[in-house]
Structure formats: C-alpha cells, structure tokens
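What you see is the complex with one protein chain gone and the rest in place.
Chain nomenclature is as follows: A, B and C, assigned in order of appearance, with residue numbering initiated at 1 for each chain independently.
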C-alpha cells in the first residue's frame, strides 16, 4: 500500500475511500425532512454520499442520527510536529538512584486539584503512597518529599504552600472541563505564578483526562500529562528536567 | 426553547452548541502526530474544539479515533421539501375491498431481486404469503396476483415476465449497495424498460435497506420503499396509484 | 416493591443477623446524641414547613434571615417554632409576614412578648398540622397519579439531566420521559452542597448542573407531569438533599412532589468534607421529612468505589448499607423507601470481574430484600471509547436484571467525556430496554454453583462486612471515618464544613414536626436492630 502522507484521507477498507462515521442530534422533529437536514449537514462538513443509517425520535422535537459518508478532506501528516517530552521513562528505582547520585538533594513536590474541581482520584494516583496500576506514588519515593493538598484548593493557596515548602515542582490536576473551566483555571494559576515572580523558581506541571503535553506547553506549563499517566512518568520527567536545569 | 429553523445546528445539551461525535481511521501510525492529524481533519470538517477521546492502534500503520467537537455549520430546515408518497396506508382488508369495488379487476404484480444480488428476505417479506411482522404478503391478497421470481434475476428477464403476465406493477429489490451497484442496476432496469417502451405500461417500484422514496423518484421510479416497509404499505400505494391513473 | 429472592448465595442467616445487630448498635450510638442538638438548617426547615418562603433583596432566603436573627439573639437553642408561634400570637400575622418584617428590620426578635406555653403551642401545632396535611395531600396526589399510570420498568430506568439551565433541563427531562425513563434527576450546580442556604428562583446559568431550588423543582415536575399525560406513565423526579441543607431541601421536595432524594450524611462527610455532627443531625430530620412525604431516599455507597477499588473494598459498601438502613429506620423510613446505593465499578479488565459484580449485586439484593436498591453504572473505568462504554453499560444492565435490582442509574456513552447529551440518555434507555426485555426472566432461571466463585465472593463480602461492623461498633462510626475505613478517605471528627451550625438544644426546645412525622411513620415491629 502506497500512502501519500502529505495528503492523508480517512480509511474504511480501501486507501483514500474517505470513510467516516458521524452521529449527532438535530433540534427538529423526526421525519423525512429531518433525515434530509442531516444529510445536508454532512454535505456541509465535506462528506460525500452521506447515508443516514439510523434516525431516532428523541421526543420533544429532537432527532438523533447515525450517518456514514466519505470525507473529502485531506491532512498533511508529513509536516505535523508535536512537542513531546524528551527524556525516557525510568523506573521507581532508577529515578531515586538518579536523584540521590546526580542531584544530591531531595526533590520537593506540591500537588493539588484546584478551583471548584473536586476530583482527587487522578492526582492521588500520581502522588499518594499507594500509587496507580501497580506503580508506587511519589509519596513513596525516598528521594521525593511530596505534599498532596487535596481538592478544591484555591490556586493562590497552592502557590503559597509551594513557596512555604520551597517546592521544586507544582503539580496541578484538572478533571472537570465543562465550558473549558480547566483552561481558565490553569491559566489563572500560571498568571498568578508569573505575577508573584514564582514562575521560574519551580516546574509547573499539569495533568488530567483532557490534558496533553502540547496543551500544557501552550498554556505556559513545563509539562502536561494525560490519561494513563503513571507516577514514574512524572517522577522521571521531574528528575531529568531538574538535572537539565541545574546543568548536571 | 426558541429554535430558528432556518439555521439549525447540531445539539448536545444546549441549543446551538453544535455538539457532534465522529469516528474514523487514518492510515498513519498511532501517536501524538496521529492524534494531531485527526484533530486537523475535524477542523477541516468545520468542527470547533475537536477533542480526541479515544485513539487506538489498529496495527499495520492504521489508527482509529473517536472524536467530539462543535460543528459550526447550519442547515436551513425551513426550506427542505422531500417528495413523499401521498396516499394513506390501508389495511389488508381495506386494500382488497378498494380493488374489488373501485378497480374492478385483480392487480398483477411481478417481483424480483435482480442483478447479482442474492438477498431474497426483503422482497419475500413483501410478496410471500407469510409476509412480515405479522402483515400478510401480497401473495395472500385475494385481489392481487403476485409473482415472486426470486433472486439474481437478470433485469431483462424480469421485464420479459412482466410483459408476459401483463403486470400492473414491477417490484424490484436491491440489498447489496457496495460500490453503488444498486444504483447501476436500478438505472439499467429503468433504461431497459424505456428502451422497450414499457415504462408507462406499469408501475415501477423499488425497495431495499438503502432505498428511499426520494431516491426512487430521482432514479425514474414511481415509488421507493425502505427499511421497515410492510406489505400493506406497498399494496396501498399500488391500489391508490392505479386508481389515480385510471382516473377512478 | 417486594422482589422474591431465594437464598441463591448460601448465606449464613446468623451472619446477616449479626451484621444487622452491629449496625443497629452503631446507629444507636449516634442517636444517643443526635437528639441533643439542632442545627441552623433544621430550624430553617421548620420555618419552611411553617410556610416561610422567598428571599430578601440581596437574595438571602427568608428562612436564613429568620434563623440568623434567632441565632444572633441567642434563642435558637429553643427552636424556631416557639418564637414564631409567639410572634403569631402577638402580632396576628402569618409566618411569612413575620419573616418579612424581620427581614425589613421592622420587627426585632426581642420585641415579641412571652405568652403562655399552651397558647403558642396550640398555634404552633395547628400550623404544623396544616403543613403536614399539605404534605400528605401531595403524597396522596402522587399515589393517585401512580395508581392510574402504567407500571414502571423493572428495574426502573433512571437518567440525569445536567444542563445548568432549568428550562433546558425541563425540555430534556420531558424528552427523557417520552423516551421511556422512569426516573429523572436534575444534577445540582457544582458546589451547592457546600452552600449554607438554598438558592431561590429559577436557574439559567448553572455550572455542571442546576441549583436545587423550589422553583426549579416545580418547573421540572411540571414538565414531567406534562410528559406523563402523553405517555400514560409516571416519571419520578429526583434531586439531592445531601449537603449543608439536608432538611430544607427535603421540605422543598415534599412540597413539590419530588419522588426520590439523594440523602446521605456519610456521602457529605466523605466526599464534601462536611462536619460529621452537623450532617448526622441534619440527616435525621431530613429523612423524617422524606419518610412522611413518601419519598424514596438514595444513599451514596456507590461513591466509595470511585475513590477506593471496587474489588478490594466491596465489603465497605455492604457495611455502610447496613448502617444506613439502621439510621434510616430510626428516622421513620420504611425499607421500601430505602434506595441503598451500590455500583458496578470493578475494573472491566479484571478476569471474572463480571462474576464478582453478580456476586455483589445479588448479595445486596438478598441482604435488603424489601429495599429498592439504587444501582450505579460503571463510571470510573469507562473511557473515551464510547462503543466499549456502551457495551459495559449493557453488561451492567444485564447484572441488574439478573439480580433483580430496582433503581437503575443508566450508564452514559460519554461518561468519561462530558455531562450527558440528549442522545446519550436516549441510547442508554434503549440499551436497558433491550437487555431488560431480552433477559427478562434470566434471574429466575439461573442458579449459582454451590461453593463456586460467585457464592464464595458473596460469602467473603458478608464476612468482611461483619468484621468491619464489629470493629466500628467498638470504635464508633466517627472514629471509623477518621481512620479512613470508607472510600479510602479520612475525615477528622471535628473538622469539615458547617460545624458552627450545630446548636445544643435547650431543655425547652420545641419542634412539633418531630412528633408529627415520627408518629406517622412507625417502624414495623422487629425491624429495628
């Protein structure tokens, strides 16, 4: 199969067939006109030969559709560059040894789920003793002093504690993303840190189910971690990055 | 809720939020670049804030995505007109009475699944004694003489039998739609009928899972029937339409 | 609502009895002090029951104005009713007029003269009696509507709406009812549980949900009643009492014909960091109101499995259900009103996880045979792969119909992504309708192998729950929560929000509703452990 990566199309079962599945609701009553409206919507999106395979009356004047079509758009995959964390992931043992041998002093980490967000499971997975998916959390690392402030912590309080503890890294978790509240909250934290002249004194790291490293960079963070992150991923990053900064 | 039907957007949980779900495969290896390519594809389709919620490595250099975004396109629902069959659906009994009283002679119907298509279940549902979903098939109608020629019948043979039997209506079923074979085959049948001067001598009716009345009209048929059709729908149409044509 | 269940799990009745006894003792230990206190929201609830409604110019609810004034003047420990009744005697005004005068500053608490206890008691009891009769009328109306409606699905289909705009909520609630939902819950605005007042009026810009306000209750109730006329079915309305205003929201629910309310002090303590004392006191009065109003409560044990591992900590759910049952009985709730919570939250990647879910669900069913269990869907382990989520939700529905659950919170396709879309609810209802029908009598046909994995797991869970109850009986529920025995969360005994709203009752404390409600809702002989 000869794929032209500069002009990639979606794939069903034949190269460049453009196959794609879509589902949505329209606020119109079910019927032939609704089906036609769905088809027109698909055409506007650039789907050729749209075919409504399911139309369901949701009651109260709404209709749900499942639709297949052939997308005519192409993407130039060959030029895509995505910022990535560079250092390799180390194990619990490797990280601790590295810190002990190379850095020579314990790392202080302060973590919280801030704003109105009350979801602690994600940040606990990274920080608490117990850890996640069989990987110990940062609290268990002999070479890391980790402080987990819990959830619904105001951004200002997190920063205050970081200063107090002379933190090397601040970890912030954001799980609720409705109306982009996570973006607002993460931006607030960075701006606060900058205003207080703290931004360069510590690594600022965010995480959550809708966070990517790329997004984190965009928001002004040093790194971002998404779904499936394990404590040692974060520990590896922190240790290696601190070494880099300290030019070790 | 005040819906502007001249500019309808897709709906998640708030009017005009444009919410939409999409899934597709790209012929690129899974990774951050693939995710970005998927996002770009969505942007091209007019989805704002696209969010990849699932990325799966399909092996062999393919990646599958589930994605949500906010579609910015609108559709003018207020001007949509879809051709429809007009007459109301009658019951088995009503149809037979109507034919007996008003038409005064039995209706002859010839049916087949033509071309290379071997799917008989759909046409059998309409024509055979047993019928479908509790509705008797046309063979059971005392006022209809129905002939079911089965599947993989060449179009020419179907027409020849229709002439031989002096059919009032020809029923053709098309289930396989790969590479639009159904469109090709249905067009061939109509063209054949026209070439032989038969087109106006009988009702030409098609049906199948991807057939709509609208499509049928477009292809030059008198009527089209899609999923969920019951025998009495077809019988009602045939009886009423023949009456209309005979100006009863 | 009694579902006949055989002893499919080979449980030791002695163990079950033991668990109940220990839970009874744990509940008694709480009730040994609960009656010594009142709280600000308890008194505000009394105000609402007496007919006080509305808010002042700056949006402070009248009930708060009044209770704050009484607290300020140091007589709240007598309860709100005595002062209110005396004001009525003195001023010959309605409760609302008195509250407004207080809010306007034209009336001072201290200006009300004392009067013979008999006299104000008579006024108080009369007004309370009328309020209670009003609630009974609402209950009767519910009974009437339900009796003429088609029977609900079994298990009942429960969906949530969470748009943040009550008018949008109403549309979506109506659509859900038309789609076949038996129960619709309107999710609350994030953080409402920590407000020490109940907002007033309709909400149009909520975040993560819509405020629980009396007006919002009314708007959605009407939408559902409208749908009922089209469907011939009754759609139950749910909202949340848990938080800092448990009794007040229960009063609102009683007035506006809510049918179910989430009502769980332990949830508030663990997941909202609410002060223990405060919320156990609140819960008691709040559940009495629910009991009287014929409202089914939902407890929050399911939440434990979002922070703790569902396989490792399954027994904590069972232990908590026993405790919640005993507490609820002590507030006059019938078992038929106890929607004890549990959940399908075992990691779907676990080998034989489904067997473990069956064991837990069947165990709940057999331990609480008269209670309409509230079964929560998979949430924590579902992902953005919506197809897989849909499938896991189907397995959840299967376990539910197999084990005879009653209140089935439907899993949402987009659980891992965003609050539900209108189509997510539709798809979830279709999912459940298919599974419930296609596997309708599966529970009757299937027996578990003796000593097999399913029975073994259930027996293990019961044993562990017994041990845990024994330990809690020794150390007290408060200490257990200090030690993090539930949900892997530790809460200090005196910490948490709302502690200042707790007031030791004066010996002359009076609240006629306690008597009225408790007299009405006698718990059946032999049920209290």
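Just so we're on the same page, a contact is a pair of C-beta atoms (placed from the backbone, for glycine too) under 8 Å apart; a residue touches a chain by one contact, two chains touch by 3 or more.
Predicted model, so just to flag it, every value in this text is computed and none were measured.
Enquirer: Using the touch definition from the header, name the shown chains in contact with the chain that isn't displayed.
Expert: The undisplayed chain, in the complete complex, is in contact with A, B, C.
Enquirer: Given that one chain is not shown, which residue among C:437, C:479, C:500 or C:515 touches it?
Expert: Of the candidates C:437, C:479, C:500 or C:515, C:437 is in touch with the missing chain.
Enquirer: Which one touches the absent chain: A:53, A:91 or A:180?
Expert: Checking the options A:53, A:91 or A:180, the one contacting the hidden chain is A:53.
Enquirer: If the hidden chain were put back, which residues of chain C would touch it?
Expert: 348-355, 385-388, 390-392, 394-395, 398, 413, 427, 430-431, 434-435, 437-442, 444-449, 452-454
Enquirer: With the missing chain put back, which residues of chain B would touch it? List them for me.
Expert: That gives, for chain B, the contact residues 23-25, 56, 58-60, 62, 64, 116, 118, 120-121, 124, 152, 176-179, 181, 209, 227.
Enquirer: Over the whole complex, note the residues of chain A touching the chain we left out.
Expert: 1, 11-15, 19, 21, 51-54, 56, 66, 68
Here is the rule we use: only the chains that are shown with their structure count from here on.
Enquirer: Looking at A-C and B-C, which one has the bigger number of contacting C-beta pairs?
Expert: A-C
Enquirer: Which integer distance in Å separates the CA centroid of chain A from that of chain B?
Expert: Chain centroid spacing, chain A to chain B, equals 43 Å.
Enquirer: Chain A to chain C: how many Å between their CA centres?
Expert: Here chain A and chain C have centroids separated by 34 Å.
Enquirer: Quick check: how many Å separate the C-alpha centres of chain B and chain C?
Expert: 50
Enquirer: What positions in chain C touch 2 or more of the other chains?
Expert: Chain C, residues with two or more chain partners: 171-172, 383-384, 416, 418-419, 421-422.
Enquirer: For chain A, give me the residues that contact two or more of the other chains.
Expert: Each of 23-25, 62 in chain A touches at least two other chains.
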